[in-house]
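One chain of protein is taken out of this complex; the other chains stay put.
On to subunit A.
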Amino acid sequence: MISVSGLSKSFKMEGGNSVLALSPMDHHIPEGAFVSIVGPSGCGKSTFLRLVAGLEDASGGTIDLATGAIRRPVGFVFQDAVLLPWKSVRDNIRFPLDTSGVKRAAGNARVQELIDLVGLTGFEDALPKQLSGGMRQRAAIARALADDPPILLMDEPFSAVDLLTRETLNDELLKIWQQTGKTILLVTHSVEEAAYLGSEIMVMSPRPGRLKKTYSVDLPYPRTPDTKALPGYHALVSDLRRDLRDTE
């Protein structure tokens, strides 16, 4: 689904020097995969995600999304929700549809499905500032899914919510993934989150940012809190920790 070859990114600094944020990388992500991208700050994981989203231009190499002529191949979930504060939950989720010419009635029907899917029923008319951080992220996920893009990109989506909410949201995200069959790329700081969610894990390391290692995870789905008791899960988490420690 996503084929990356020789992809690199460097940023021009003030004074003319440039910093390599992502050294050339080659990688292939199959359709329907749930890819966790984990690494310390400065490893280029967010840069990689933004390159896939088209939010940054690559300095070298290519990305092939193989999504044909779809106008919006990716949905993006930002770290801090980025809901428009003047729109209600319903209007925020319908925003991608409103801006691609979908009729309001059809849009509302689709939005209601999504609101039920992410568990925001009853909060349709609330404004973002009236919601908790976790609920804002639910709304942001629903918005990213609104016009049914084949790829969902998530940039540390749960880093600002408390641990319990985070675990609930992780389970609901897995459920949504299995219901919709999207290809999901999720950037995270947390090795536990990466191991629990991913069917594949990309470990990245800093200075310069690069893809260090990939794991194919064979923990069975559906994953539940019981998964965290499996020896395979613990082995994976400690492998990931070691990888991250070696990069420091």
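Keep in mind that, in the parts below, a residue touches a chain if its C-beta (ideal position, glycine included) is under 8 Å from a C-beta of that chain, and two chains touch if they have at least 3 such contacts; residues count from 1.
One rule holds in what follows: contacts and distances are computed from a predicted model.
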Point to revise | Chain not displayed: protein name in its UniProt record ("Glutathione import ATP-binding protein GsiA", "ABC transporter permease subunit", "Protein translocase subunit SecD" or "Tyrosine lyase ThiH") | key: "ABC transporter permease subunit"
Exercise for review: From the listed residues A:19, A:66 or A:84, report the one that touches the chain absent from this view.
Suggested key: A:84
Check your understanding: Among A:24, A:40 or A:54, which one is in touch with the chain left out?
Key -> A:54
Review point. Among A:34, A:76, A:158 or A:177, which residue is in contact with the omitted chain in the full complex?
Key: A:76
Study note, to complete from the structure: Note that subunit A touches the chain not displayed via residues 53-55, 71-72, 74-76, 78, 80, 82-86, 95-96, 98-99, 128-129, 136
